[in-house]
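The complex is shown incomplete by one protein chain, all other protein chains being positioned as in the whole.
Let's turn to subunit A:
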Amino acid sequence: MQVTVNGQTHDIDADPQMPLLWALREVLNLTGTKYGCGIAQCGACTVHVDGMAVRSCQLRLGDLNGEVTTIEGLGQPQALHAVQAAWIDHQVAQCGYCQSGQVMSAAALLMLNASPTDQDIDRAMSGNLCRCATYPRIRAAVHDAARRLAGS
């Protein structure tokens, strides 16, 4: 089966019933995308499929139809995406385990809505659970990322 992740096409031998999350983490060893709940309740597994935020724990490989972008493809430590740069400057992360999913949800939101209000952010990102409750910095960092993207 062929999957395209971060611009690279992989031939993988995997059960079409397997959710994308496990193919990313345990077949392709792209571990930036996290397993937290397995039932689309925590958002730690959020990736983009053709630019839309998707919970990869619920998307079976056989149903995948589009190009996947993971946190590793969004930006790298030496080439940060605006959302990641904002996340760093606001020092959002505590344990950090949810933050890949938070960043991917925020990046998808900003593609659809260049200057979201607090309410827009709450609506788009309440599916991303942060057990450390870094929420005030998440809100601030999303606004900051929106400004960076508008300025670029």
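Keep this in mind: contacts are C-beta pairs under 8 Å (C-beta built on N, C-alpha and C of every residue); 3 or more make two chains touch, one makes a residue touch a chain; residues count from 1.
Here is the rule we use: contacts and distances are computed from a predicted model.
UniProt lists the omitted chain of the complex under the protein name "Isoquinoline 1-oxidoreductase, beta subunit" (options: "CidA/LrgA family protein", "Carbon-monoxide dehydrogenase medium subunit", "Isoquinoline 1-oxidoreductase, beta subunit" or "ATP-binding cassette domain-containing protein"). Listed residues A:M52, A:C95 or A:A150: the one in touch with the omitted chain is A:C95. Residue positions on subunit A in contact with the hidden chain: 15, 18-19, 22, 25-27, 29, 31-39, 41-42, 44, 70-72, 75-77, 80, 84, 87-88, 91-100, 103, 121-123, 125-126, 128-139, in rising order.
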